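Omission of a single protein chain aside, the complex is shown with its protein chains in their original locations.
Chain naming follows the written order as A and B, and within any one chain the residues start at number 1.
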Amino acid sequence: MAKITFLEAIQQAQAEELERDPRVFMMGEDIRCNVFGTTTGFVERFGEERIRDTPISENGFIGAAGGAAMVGMRPIVDATLSSFLYPAMDQICSIIAKSRYIYGGQAKLPLVIRSCMFYGNSNAAQHSDRPYSMFMNMPGLKIIAPSDPADMKGLLKAAIRDDDPVLCFEDGTCWMAKADVPDDPDFLVPIGKGDVKREGTDLTIIAIAGGVPTALKAARQLAADGISAEVIDPRTLVPLDRDMILKSVRKTGRAICVDPAHRTCSAASEIAATIVEQAFDALRAPVIRVTTPDTHLPFSPHIEKPLYPTVDRIVAAARRIVGAPVAPQPA
Amino acid sequence: MAEHIMVLPQYGMGMQDGEIIRWLKAEGDLVAEGETLVEVEAAKTTVEVPAPVGGTLTRIIAVEGETVDVRAPIAAIETA
Partner (left out) sequence: MHEGQAQIGDNDRRLEKYRRMQRIRQFETKAENIHAAGEIPGALHTYAGMEASGVGACMALRNDDYMVGTHRSHGHPIAKGAALRPLMAELLGKVTGICKGKGGSMHLSDFSVGSLGETSIVGSGGPVAAGAALGAKLQGLDRVALCFFGDGASSEGAIHEGMNLAAVWKLPAIFVCENNRFGMSTPTSAAVAGAHVADRAHGYGIPGVIVDGQDVDAVEQAVREAVDRARAGKGPTLIETKTYRYADHAVNMGRDLTPRGPEHDEWVGRDPIQLYRTRLLQDGVTETALTDIEEAVAQEVADALQYARDSAYPVFEEAFDHVFVDRLPIPDDVRAHA
């Protein structure tokens, strides 16, 4: 057990799996020069054949990861920013997500596509995407979005060992968070299992990725006012741990979904719909989504920062649904 | 006379915050524009941050050892 950052957790997970399995190799733009610190020492340790710098050709090298996986390799693609997945939608959606299905199980595609979500940092609209919910609408892709160093390491290792394609979304706002992380080389966090990050009784906050630390701060603030919030981190978006979410909402009767993605068809929307469909009888208040509105992200920090889910917005939503019956909305 | 609030700069797109390692000037010292004023560690790299304006360092807002967010105020400089 050692205290390491989220970024160091990524580095460790990859190093351990590269060490463990010769079929694992890495591809991406500028990974040898170790831009973010997730490939520290890799070229020296694993060689240039297994640590490959690619041309700026996302559709090419992400599709090539699919081809390499089909012939028995286990590629890790570092796609840098999640915004750079868009040029590769062709290969991700038409080849990687569908080949196993379309060929009746003849193909196996064990590969991981990592990308980080830089947002809240004046990178403007083309570099601030949180696109996981777009991929949730495409069957055939497992999706992980961890929020702390231990989950990051354990889930990434599980993803690399998984026989299905996994998209790994790494929240930039979590990068520098430090926590105790097991150093057991077989430490894994199972894909598809959520985690109760804080127990509570009055309401359930289901938060995604960087929304989790924000939700935990909100829960601490609410506790000071005598409101007990349970915070759930699904950790995996596909498959989604619906049972854990429903169990918690059945206990508390209230739910807030916190999601840094844009509102419409977000992970929060899917979770809210699940709750309303399957635990309607347990609800004592409307399900609230606290998300980023459906506008683009501007460069200027003064107008960018307030767009994301904040502690204040979560606390306000919690106050609204706890206590007296909710007043009718003004027309 | 005007007070200039100096903020923590952002090095690289992913930088969220930084730790103040060392102030090279004390409150009351004169600083020239561009002169190294403080060392900051972000993403395991130590960066020397220059004074944005010349004048008198009147207040150190973020002390050594403190971790502050990008663009948070770290010092005040009184310009001549």
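Everything below uses one rule, namely that a residue touches a chain if its C-beta (ideal position, glycine included) is under 8 Å from a C-beta of that chain, and two chains touch if they have at least 3 such contacts.
Just so we're clear, the structure is a prediction, and the values are computed from it rather than from any experiment.
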Check your understanding: Considering the complete complex, which visible chains touch the unshown chain?
Key -> A
Point to revise | Residue touching the undisplayed chain, where the options are A:37, A:67 or A:298 | key: A:67
**Study point:** Listed residues A:34, A:94, A:221 or A:310, member touching the removed chain
**Key:** A:94
Exercise for review: List the residues of subunit A that touch the chain left out of this view.
Suggested key: 25, 49-50, 52, 54-55, 57, 59-73, 75, 90-91, 94-95, 99-108, 139-140, 142, 163-164
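Here is the rule we use: only the chains that are shown with their structure count from here on.
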Practice item. Mind checking the centre-to-centre distance between subunit A and subunit B? Centres are C-alpha means, answer in whole Å. Key: 34
Revision key, fill the gap. Listed in rising order, the residues of subunit B that touch subunit A in the complex are 10, 13-17, 43-44, 70-71
Revision key, fill the gap. Counting only contacts in the complex, subunit A reaches subunit B at residues 7, 36-37, 116, 118, 120-123, 127, 172-173, 175-176, 301
